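A single protein chain has been omitted; all remaining protein chains appear in their positions.
Going by the order they are written in, the chains are A, B and C; count residues from 1 in each one.
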Amino acid sequence: MSEALLEIRDLHLTMSSFDGLAHVLNGVDLTVRRGEVWGVVGESGCGKSLTGLSISRLVPTPPARYPQGSIRFEGEDLMRLAPHRMQALRGKRIGMIFQDPTTNLNPTVRIGEQLVDVALAAASHDPSLLDDATPQQFGRRRQARDLAARLLERVGIPDAQARLASYPHEFSGGMRQRVLIAMALIGRPDLLIADEPTTALDVSVQAQILKLIQSMVADHDIGVILITHNLGVVAETCTHVAVMYAGNVVETGPVAAVIERPAHPYTRALMAAIPMRDTPRGQLQGLPGVVPDLIRPPPGCRFAPRCDRATAECRARFPGTGPVAPGHAVACYHPVRQPKIADG
Amino acid sequence: MVEPILEIQGVRKTYPARRSLFGRSAAVDALKGVSLAVTPGESFGLVGESGSGKTTLTRSILRLEAPTAGRILFKGEDMARLGPKALRTLRARIQIVFQDPYASLNPRMTVEEIVSEPMLVHRDILRLDRAGRRDRAAELLALVGLSTQHLARNPHEFSGGQRQRIGIARALAAGPELLLLDEPTSALDVSVQAQVLNLLIDLQDRLGLTYLFISHDLAVVRYLCDRVALIHSGVLVEEGPTREIFDAPQSDYARMLLGAAPKVRVPPATPSG
Amino acid sequence: MSKLADPIAATAAGPVRREKLARALFRFRQSRLSLLGAAIVALVLFFALLGSVLAPYPDDVRGSVSTAARFLAPSAAHPFGTNEVGQDVLSLTMAGTTVSVLAGFGVVIIGSLLGTLVGAVAGFAGGLVDEALMRFTDLVLTIPSLILAMAIAAALGPGFENMVLAISLSWWPGYARLVRGEVLAAREEVYVTAARAIGASPARVLFRHILPNCLSPIIVKMSLDMGFAILTVAGLGFIGIGVRPPTPEWGTLLSTARSYMPDYWWTAMAPGMAMFLAVFGFNLLGDGLRDVLDPRGRR
Partner (left out) sequence: MLQFILRRILLLIPVIFGLTIIMFVIARLLPGDPVGLAAGANATQAERQALATEFGLDRPIWAQYGTYVAGLARGDLGRSLLTRRPVAQDIATYLPATLELVLAALALAVILGVPLGLLTALWRNRWPDYLSQVVAIGAISMPRFFLGLLLQLVFAMWLMWLPLGGRLPIIVFPPHKVTGFLTIDALLSGNGTIFVTALRHLAMPTIALSLSPLATIMRMMRASAIEVMGQDYVTTARALGLPRRKIVTKVIARNAFSATLTVIGLYFGWLLGGTVLVETVFDWPGLGLYATKAIVSQDMMPVIGVALVSGLIFVVANLLIDTAYGLINPKVRYA
């Protein structure tokens, strides 16, 4: 069990809005080790993206506030870090990829220049990064350019050296996402956070991008957090999964365990709502009710109002996270302990 | 053989090259001769990725665009040869539900105005006065799982799932026979999607509607549709009963697409825990 | 940034329209600047209506002169002093509000009506009609508006109506471009396609779906333009075309005051500051309205 790369403990986040104070994160716990690919899955408004952004402290703190909780990266609490030291981590130790490839690249700057800028920023903290690209006497910018070309080739962009001079609008959606992956990994980070990296892409392109992320992980032995609302993507790409609902992690564990023996009622409802190979027409079980209002959240477990197993205990106090199997934990007083569900 | 409710015969669509101030953009062949037939009461799935031409086909069926060649017949009548009046009455019989719940409803209108607009536009057929339209609107809202209390509200006060229900109520207002569903649930969360899909199935059974279901999501198409057609860059690649297509795909494109779609099951070679 | 929780399910019953109005008013009150703007505009409109009546020396306004009271320095009796013919500058300025504001309204209303018509037809019809109308609009825009207004005023000859017409004829292209852009954007909206798919007639689509959603930016531009129209009217007055004396008008007042600088400098202060205040008020109000009305601004 290598020492934890990232440890989020009891993270709380409140966001002030016109209608009042929204309690968006309600004590998130997550631990990621090198080589692990964590799928953080949940429906819109569950706080998965905000969790990802909070790690790199990209959530602007005038509207948002972190009343309690810590985010330890290799033992160091990022919440207490000075801004300039935090900036030193971004891109160098923590890489990020976002959802929409059409809006995440600077439209007025060539691809090569954008890659070089990230490489130079990372190299300013660790000069050795550029050395293995080309010998030193050619100058840092030239070294960075060669590194960028190599990265573009690595992510599967044909004649990379020439394409450095192209502008973002000259690439397709899939190609742009590859460029963004190259940008996120050029600083050789130890943790990669990908927020819905394939949602905006076609199914065929999505499959290629997911395989690319998997091979990059294998090459550099890094930890990955893949944020998505699609359980299928998690099943085929991730080693572990954390299911989130209304600001809480309700179930975590190895992918196989959680998919075959989902223990939390919400995870089960989520899987029952997905049309499978053999779901007879009309038998799909929708989840009645609505996501809770985060400005006046229900006391205790936030899923209780929609949960058919809820008891007075659930509505009174928020259940702590307890194990149901080795490495497989759930935040519920009445987890479901059953044999494997039929094959998906 | 039952006479098809909708027939698309060899429809082609070419967008001419646009001479813009800064350069020429090449002519685009969006549809290269597509033919298919939808029988009454059926749910027909049209699956294609972006740029496959499925949106162009939808707009051609609704006569929002005229195909360059080929014919589209609704219950045997060639829609191109209909006069403006006949075309308008035809529009009452074909309605559409859009993908984006946030953009498909006029932000300045109340739910009552939105749902009763088709009845107002086609008052010559439906012959409903103001009160009649209001009652029917309330009835339709109940049919899609909303309440009369929502009539006076504006779209921005509803969740994505509820807006999609309002879109469906509007589509049913003029009493259509064919409903075009343009990716109606892809913008919704899984749990909400399931409710809307079941609502669509329930409405089809109760009102005997025919669905043309357009989507890029194979799992949803398999769940809802009896027959499926795969379209790729303007060409119909494969067509047939849903079971056959999914269990024994003939074309390479179909096999690739089915393989690429992520499935919620433990893949055989699970990366070590 | 992810979208926060979906908008909360339909809120409690209660009269809906009042609640929407309350939210809009709250946002308007929030920015103190727009409140200040609204107050100034109210003051300006008040003087526009009752200026000549409320003026401390109403007969001065009607053109009576008294050489004895020439160039009196600012005093309690004459806060802004008197001019070369002994008339109280403050009274003239207060009366001058009427002409400036009236002309401003005239320009904005004629300009916006003409421009909206051209813009809506061009945006909605598209094709050749759009091309022709827009080429003509751009053509009118190439000539600087003040010079064009001067040319038209020169051709039409002096007088209040001619001046207002001259400025309006050079003012409408701004609205044409704005409305055309809004209509083109609205045409692409999904709910407009939905209306056409339902079978709504082109007229219904334009007036029930497209124009209502273009209204806010037009209203914002009209309130901003009020200020600039007043400036242009005063400008034409300053260079000598426009209202014939004895009707008091800020531009002409300033022009005559100029020739008595620097000894009797106070004669210029009142009209100049009145101009500044009026335009400042309309600009603040316009900004405030934009935050409240323009959905795009809020989205």
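In this text, a residue touches a chain if its C-beta (ideal position, glycine included) is under 8 Å from a C-beta of that chain, and two chains touch if they have at least 3 such contacts.
All of these numbers come straight from a predicted model, not from anything done at the bench.
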item: Listed residues A:I8, A:I71, A:A122 or A:L164, member touching the removed chain; value: A:A122
item: Contacting the left-out chain in the complete assembly, out of A:T14, A:N104 or A:S204; value: A:N104
item: For subunit C, residues in touch with the removed chain; value: 1, 33, 135-136, 139-148, 150-157, 227, 231, 234-235, 238-241, 254, 258, 261-262, 265, 268, 271-272, 275-276, 279-280, 283-284, 287
item: Touching residues on subunit A - with respect to the absent chain; value: 56, 58, 62, 87-92, 95-96, 98, 100, 103-109, 117-118, 121-122, 124, 167, 169-170, 180, 183-184, 187
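Following the convention adopted for this analysis, only the chains that are shown with their structure count from here on.
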item: Centroid comparison with subunit A (C-alpha atoms), farthest chain; value: C
item: Mean-CA-position distance for subunit C and subunit A (Å); value: 51
item: Sites on subunit A at which at least two other chains make contact; value: 44, 290
item: Per-residue multi-chain contacts in subunit B, two or more chains; value: 159
item: Footprint of subunit B on subunit C - complex, ascending; value: 6-7, 9-11, 13, 16, 20, 189-191, 193-201, 204, 209, 212-213, 295
item: Residues of subunit B that touch subunit C when the two form their complex; value: 62, 64, 87-89, 91-92, 95-96, 98, 100, 103-108, 110, 117-118, 121-122, 149-150, 152-154, 156-162, 167, 170, 174
item: Sites on subunit A touched by subunit B in the complex; value: 37, 43-44, 202-204, 206-207, 210, 214, 229-233, 235-237, 239-240, 254-256, 259-260, 269-271, 273-277, 279, 281-282, 284-288, 290, 327, 343-344
